[in-house]
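With one protein chain removed, the remaining protein chains of the complex are shown where they sit.
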Amino acid sequence: MTANLPVFSGQNPVFIPGPTNIPDRLRYAMSIQTTDHRAPDFVELLGPLLGDLRKVFKTATGEVITFPASGTGGWEAAITNTLSPGDKVLVARYGMFSHRWIDMCQRHNLDVEVIECEWGCGAPADRFGERLAADTDHAIKAVLVTHNETATGVVSDVGAVRRAMDAAGHPAMLYVDCVSSLASMDFRMDEWGVDLAVTGSQKGFMLATGMAIVGVSRRAMEATRTATCPRCFFDFRDMGGANAKGGFPYTPPLQIMYGLRESLKMLLDEGLDEVFARHHRIAEGVREAIRAWGLSLCAKSPDLYSDTVSCVYVPEGFDSNLLTNHAFDTYGVSFGVGLGPMSGKAFRIGHLGSLTDVMALSGIATIEMAMKDLGYPIRLGSGVAAAQEYYRATAGATRKAAA
Amino acid sequence: MTANLPVFSGQNPVFIPGPTNIPDRLRYAMSIQTTDHRAPDFVELLGPLLGDLRKVFKTATGEVITFPASGTGGWEAAITNTLSPGDKVLVARYGMFSHRWIDMCQRHNLDVEVIECEWGCGAPADRFGERLAADTDHAIKAVLVTHNETATGVVSDVGAVRRAMDAAGHPAMLYVDCVSSLASMDFRMDEWGVDLAVTGSQKGFMLATGMAIVGVSRRAMEATRTATCPRCFFDFRDMGGANAKGGFPYTPPLQIMYGLRESLKMLLDEGLDEVFARHHRIAEGVREAIRAWGLSLCAKSPDLYSDTVSCVYVPEGFDSNLLTNHAFDTYGVSFGVGLGPMSGKAFRIGHLGSLTDVMALSGIATIEMAMKDLGYPIRLGSGVAAAQEYYRATAGATRKAAA
Amino acid sequence: MTANLPVFSGQNPVFIPGPTNIPDRLRYAMSIQTTDHRAPDFVELLGPLLGDLRKVFKTATGEVITFPASGTGGWEAAITNTLSPGDKVLVARYGMFSHRWIDMCQRHNLDVEVIECEWGCGAPADRFGERLAADTDHAIKAVLVTHNETATGVVSDVGAVRRAMDAAGHPAMLYVDCVSSLASMDFRMDEWGVDLAVTGSQKGFMLATGMAIVGVSRRAMEATRTATCPRCFFDFRDMGGANAKGGFPYTPPLQIMYGLRESLKMLLDEGLDEVFARHHRIAEGVREAIRAWGLSLCAKSPDLYSDTVSCVYVPEGFDSNLLTNHAFDTYGVSFGVGLGPMSGKAFRIGHLGSLTDVMALSGIATIEMAMKDLGYPIRLGSGVAAAQEYYRATAGATRKAAA
Partner (left out) sequence: MTANLPVFSGQNPVFIPGPTNIPDRLRYAMSIQTTDHRAPDFVELLGPLLGDLRKVFKTATGEVITFPASGTGGWEAAITNTLSPGDKVLVARYGMFSHRWIDMCQRHNLDVEVIECEWGCGAPADRFGERLAADTDHAIKAVLVTHNETATGVVSDVGAVRRAMDAAGHPAMLYVDCVSSLASMDFRMDEWGVDLAVTGSQKGFMLATGMAIVGVSRRAMEATRTATCPRCFFDFRDMGGANAKGGFPYTPPLQIMYGLRESLKMLLDEGLDEVFARHHRIAEGVREAIRAWGLSLCAKSPDLYSDTVSCVYVPEGFDSNLLTNHAFDTYGVSFGVGLGPMSGKAFRIGHLGSLTDVMALSGIATIEMAMKDLGYPIRLGSGVAAAQEYYRATAGATRKAAA
């Protein structure tokens, strides 16, 4: 913390694309004193939790498996439980998180075929379709898609990927990273035919980091029988089997489980559609500000704009890392840095989870000051005004929709 | 809470002039489990607490007495412990809080002589001086001053009142309401010859409401011997006597006491001068915004501008109560309403306690939206930009001062 | 804290007769971030709160008035709002808290007629009746009764006092201190014809200290019109009038109000009868332990035994203050000291509020160790075994009753 912020730790919101700002209600829920995870009341916690998670994944037939880990652990669980060394998987690389998933697959000795895309693009449904159509002997076992690429602020059309797979008549399973989309943007596991859907506790669920959450289709669960990737901590069979008896194969992350119960209650009470609309509204206001500054998004086209994070190019000649550092040092506010090739070229504004229009305006105002401090060619207040205009215009609509 | 804010309770800052936004550090300090107030470690809590409070009052010779009550209870303690029915007191009325203190004096059967001032003025040191000079038989026992009139956003020159009293050679005691100034703006009990200084836990100390805190000069403590106003709960002698032995005459507000210990540590670690500079900077940014909107402050002149609250006149033809209601209903943000004759004519922006420039900007942006929504002749973003400019310009200076 | 307890602050329960151990649920409820007490949602908090309090007082026709103060402030509110200097009040002194109430009445210039009783006795309904019968010109305006004398562990029969008053045909009002009984032992404001009933937040409500709560009958409310005791902070008219409009005359203790809302929910969900049965069971277990030690209670007879606190005489030749100090220094557990004439002769075990049989056993075991350490003629484990026997025998019954 910088010298002029001695007493304010935790008062300014963060604008990173997760972990999100945690509402007090969830902080208290996670502060529960230790109870016995082998006691009868643990069952009463676990069952409804998994049931409600299925509602959020929008799956009637799949199961949900959780682990005390981060979302990255969820990726590992998804692939090691359902694939065997040497299995071919098809993945498109269009950001840091798709890149990392590819790396993980390679380390687990999968045969990874990568479709390289420009960062800022989404999942290339057509190219997937072409490749799958050509794979007549069905060597490809899995197609991996990053629903929301956190590094570029791009949301992909998973339904289109499914349609391309179906059009190619290909039996590969569909794996989706929905870490930074689930519970913030629409996700339809059953409708899109997703076999493995991976997320974590610290994004749309607004909790501390510490739980990997994986939606598993029946077909994916079948695949665990033959998959030979070694696994133990992340074994679906151990976890699913123990869960079925109301238990855990090892110590569960109790505090996050209680937090998740409360988070699910908040989300389902509000209604998922309303949650998505709320995220869209906050995001649109941020995008209005970006437009007003004359800056451009990494995402190539409006249909790719993510409602949870915006990745913004800084003008030529400026270093985005200096900008995010300056915002933190001078105003005590965190924004996302540019990752990988974006380092220095773009910064990110996270706008997911528990965030109000009022909080969003403080972030917009802050980065605006930081840009001005560093000589960016923007007008103070311009982004704020554009966002204000949008939030004003939509405040009523949202209110009515929620009423 | 309004319909579009289902999950955000407590996330938007409040902009009321106290109780203030409470930093987590103090919320946790106040969440202490019950301990025994008759146990030996209570003494270790109480003594240093009272000692540190004296540093904040800037008194080397006075005592500090606390009660489980609000600041209003502190007023009652101050007058009933040191005055007798029929005693004449001299007070100026220039806002709601001076008005209420007058009312309280009258109910306690004091002979209250009121100097009526226009709201927006400060304590009239010259008129006090004239009146005291005329009071040759010294019938006036006390002069009552509201240091920071929370209703009008006016800070008075208490030192000038003391000088006027001294110039008149008058022996009356000086009572000061510093509820919304202490620990936020400079206050000098000894230097200004203040005999009774009254504050509460929920303003500059950033705590929950629940403790009245009174600085008592030696002379005031002497006066308790002869004062005949009936009192018991608020009796200085009981409380001072019990405190001297490390106890309380009845159940103490333990949680607030632990919170106060932490608050004092925060304030004294930061340094009082830095605390005041921080408040001034936040306040100046708010005032820049008000200027940019073309609105005027209730405070008559810059020397009267309060660094803890700004009272802003709305333009002719507008109703400030509709504005504050709209800001709350539509954006979930609380601002202070106009009190008494200001009702409908002015609103207040509280900017005291634990508030960053970033938080302040969110408040400015919000009230700006609310004004625009209601047709006020202002330009969106104008106030924000003015405040941003000021905060940018001063961010470095403050940082250096604190380094 | 002593040297061998460096990390355990707050882990051992307290066994003082209030403030009580605070359940996490209430600590979290009281940790709410600041909201605006002048905002519309404050009304939604206040109204139901007062309504639920009436259920706990068991009054259909009375009102409830609260103040940010301790229970002692509630006493002051009760008398100053309804009586005038010189008014005669009849009080029995049978413990420290009745003693203090008498002192308060005298300081407020009431004409206090005291019936002296031995400590350990309850309210002398018959002597009240005699005195009232003799007061043919109805000079006595009020009868003051301490329902549960916290200093002696004696609960009085308030209904009997009412019957004696009625039998005497006397119109005096009945004032009851139920600070350490309400929400723990049966209290019936309407049925017993109580006019003023005074309690606080930190006993049966299991909250932090900081709210005085007063039940006020219609007749008592009428009396505020003519009562001339000076008052302002504690004025029923100001508070009742503001409450009626959904507000407070000054800053309310918001955190405690939110805590109280949750506490009332807990109490009413459990059911008051079950709350009382639970307290009785815990208390009986403690009393079984005391019997097993061969020690005697201050309370003269079983009908006077309090279910919230037991006052225990130490054997001749022992100093109870050394015992409570030793228990605190050596084992980190607080018990109530003997008050006033009981100092050195008795100690107190508080067993009210949020306490389980398991917690009670830890207190019994601790004081047993402490007594043994100091050479008391008791057998280790004897009190525990007696309490265990009782708790075992009654565990099922309570469970069934609550089912």
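Labels for the chains are A, B and C, by order of writing; each one numbers its residues from 1.
In the analysis below, contacts are C-beta pairs under 8 Å (C-beta built on N, C-alpha and C of every residue); 3 or more make two chains touch, one makes a residue touch a chain.
Nothing here was measured: the structure is a model prediction, and the numbers come from that model.
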item: Identified contact with the non-displayed chain, of A:57, A:119, A:328 or A:376; value: A:328
item: Among A:59, A:184 or A:255, residue touching the chain not depicted; value: A:255
item: Option touching the unshown chain, where C:185, C:260 or C:365 are the choices; value: C:365
item: Hidden partner interface residues of subunit B, rising order; value: 24, 28, 31-33
item: Missing-partner contacts on subunit A, residue numbers; value: 1, 9-10, 14, 16, 18-22, 27, 30-41, 67-73, 75-76, 85, 103-104, 107-109, 200, 202, 208-210, 229-235, 249-256, 325, 328-329, 334, 336-337
item: Missing-chain contacts mapped onto subunit C; value: 2-13, 21, 23-25, 266, 269-270, 274, 278, 330-333, 354-359, 361-362, 365-366, 368-369, 372-373, 379-382, 384-386, 388-389, 391-392, 395-396, 398-400, 402-403
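The definition used in the following text is that only the chains that are shown with their structure count from here on.
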item: Intercentroid distance (Cα basis), subunit C paired with subunit A, Å; value: 53
item: Between subunit B and subunit A, distance of the C-alpha-averaged centres to the nearest whole Å; value: 45
item: Where subunit A touches two or more other chains, by residue; value: 24
